[in-house]
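Provided herewith is a single structure, encoded as structure tokens, for subsequent inquiry.
Left out: one protein chain. Kept in place: all the others.
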Amino acid sequence: MRYRFSLLLLVMAGLVVAFAPLPVPTIAPQERTFEIDAHQFAYSPSDLHVNPGDTINIHLTSTDVVHGLYVDGYDISVEADPGQSATLTFVADKPGSFRFRCNITCGAMHPFMIGKLTVGNNSWLYRSIGLSILAAISFFPLSSFSDRKTKEERIK
Amino acid sequence: MKRPELISRFLIVTGILLAVGAPLFFWARTPLIHARMAEDGGWNPDVIQAEVGEPLHLKITSDDVVHGFAVGQMEMQSVDILPGKVTEVTLNFDKPGIYTFFCTRWCGLNHWRMRGTIEVSGSPLDPEPATVPLYVSLDLDLDAPHDASAVPNGKPSATSGQLLETNLPIDQSAEYYRSHSPYEVFEGLQNTSLTEAQRWDAVAYFWQSNTTPESLANGRQLYAENCAACHGENGAGDGVFADDLAAAGESSLQTMEGAMDMAMQTPVDFTNPQRMLGASPALLQGKILRGGMGTGMPMWGSIFTEDQIWDLIAYIYSFQFEYQH
Partner (left out) sequence: MNRIELTRIPFIKNALKNRYPQLAVFIVMLIGYIFAILAGLIGTPVGSHNFSIVFVWIAWWAILILVAVPFFGRGWCAVCPIPLPGEWLQRGAVLSPPDKKPKWLNLRVPKMFRNIWLQNISFLLLALFSSVLLTTPNITGIVLAAMLFSAIGLSTVFERRAFCRYLCPVGGFIGLYSQTAPIELRIKDKQVCVTCEGKPCYNGSSVGYGCPWDVFPGGLTKNTYCGLCMECIRTCPHDNIAVNLRPFSADLTKPSTRMDEAFKAFIMLGSAIIYAGVLLGPWGAFKDAAYNVGSSSWFIYAIVFLAIIFVVLPGLFTLGIVDTKNALPLKQRFASLSTALIPLGLMFWVAFSLSFVLTNASYIIAALSDPLGLGWNLFGTANATWQPMLTSMLAPAQALALVGGLIWSARTAQKAAGEVKVSSIPVIVYCFFATCFMLWLLL
């Protein structure tokens, strides 16, 4: 009975961590411009942080061969030849963490030419770590229980 | 031996033979032209035979990155050669000769080395008399210094130039424009009542009146596709490969023997007025046609048509002059 109750409590806590709406800090949207160099097989800078609602200009310059930049989740892309840089403009209206990646085959490691765009908080990361903590902690009482049992056995 | 065993063996052997034979058969029957970055071999094959009057069908694929294909001196839209994809091209030649095909999408520092030839045989064999380029008939020394000894304080404005008196002592012929540098035309206006700034404005207007918006647009396009990667999108000689060229020059063999001018160099800065205002269109034509002879500047003679080069030159001067839009 007590086991069932604590399990229920645990599941409830898990649901809260997973789905509870977070207070959204209201930061006035602004326009941000990123100058991104694309070369085999990386972007620099490759880790972008923006706030939800910001207007993003990604000015893409290829420094060796033709590269592209596709943003996961937003499903938008831009292509730049060396000498013909290009700009991708969009409103970061979806919060979360997204990979952006090259969508023009640019050599062997092309599938792994990846960067990261974080819009607001990387909430999936924080929520999953929260869930992991919850999961790990919930095992501790049980573990110490089995420890006690081993001790008892040892005493016997 | 039992029948099922025999049938199974037959199926397995046939299957394996098919799995090996069928791809090999079709592979051997599909002659592809492979495009690779120049340092990995460029075009393979890089010499193609053709006949006048016979359509030449080519199947081209890229083995690494995005390339393009076009034939120099020909009216053809360049096509993209995408990695792992096959692009089919049909070419028709009406004159025999040796044509150059080249990569049209930048594929690294050595992109411009990615060239091959199409040897077209057949009649008519009598070649049309080749027109001698202007820089040859003017007997220009392409490598001589040509800096202007005076430069304007700001960008000369064609709009202001247009407002000046119309009967300035400038020879309005195309030959005069092509064979004189802006500085020489500026000098030619010495005996007028104009101030120095006004004289530069008049030169700007003269340069603009020798081109058209269409030419400038075409030149801009050619510049973006072929020049900007080294000379910079704004002409400042700071393109994405500029540093690589300089680094390649420092480490090249030629510098070790002291001949700096034959080594890879930092690309020319088209926003530099000394250099550009002292250069005549004919001189620029020569430099583009011949190339930089080892400096990293490609030879464009076999690729651009004469009109394309004049369009490009008209656009390059727009880094010096404020044109009307």
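Read from first to last, the chains carry the letters A and B; within each, the first residue is number 1.
Please note the rule applied: contacts are C-beta pairs under 8 Å (C-beta built on N, C-alpha and C of every residue); 3 or more make two chains touch, one makes a residue touch a chain.
Note that the structure is a prediction, hence the values are computed from the model and not measured.
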item	value
Interface with the unshown chain - residue positions in chain A	39, 41-44, 46-47, 70, 72-73, 75, 96-99, 101, 103, 105, 108-116, 122, 124-125, 127-129, 131-133, 135-136, 139-140, 142-144, 146-147, 150, 153-154
For chain B, the residues touching the chain missing from this view	1-2, 4-5, 8-9, 11-12, 15-16, 18-20, 23-24, 26-27, 30, 32, 59, 61-64, 83-86, 88
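The rule we apply is simple: only the chains that are shown with their structure count from here on.
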item	value
Distance from the mean Cα position of chain B to that of chain A, given in whole angstrom	44
Partner chain B, residues of chain A touching it in the complex	61-66, 81-85, 104-108
Chain A-touching residues of chain B, taken from the complex the two chains share	37, 64-66, 82-84, 105-109, 111, 224-225, 227-230, 233, 239-241
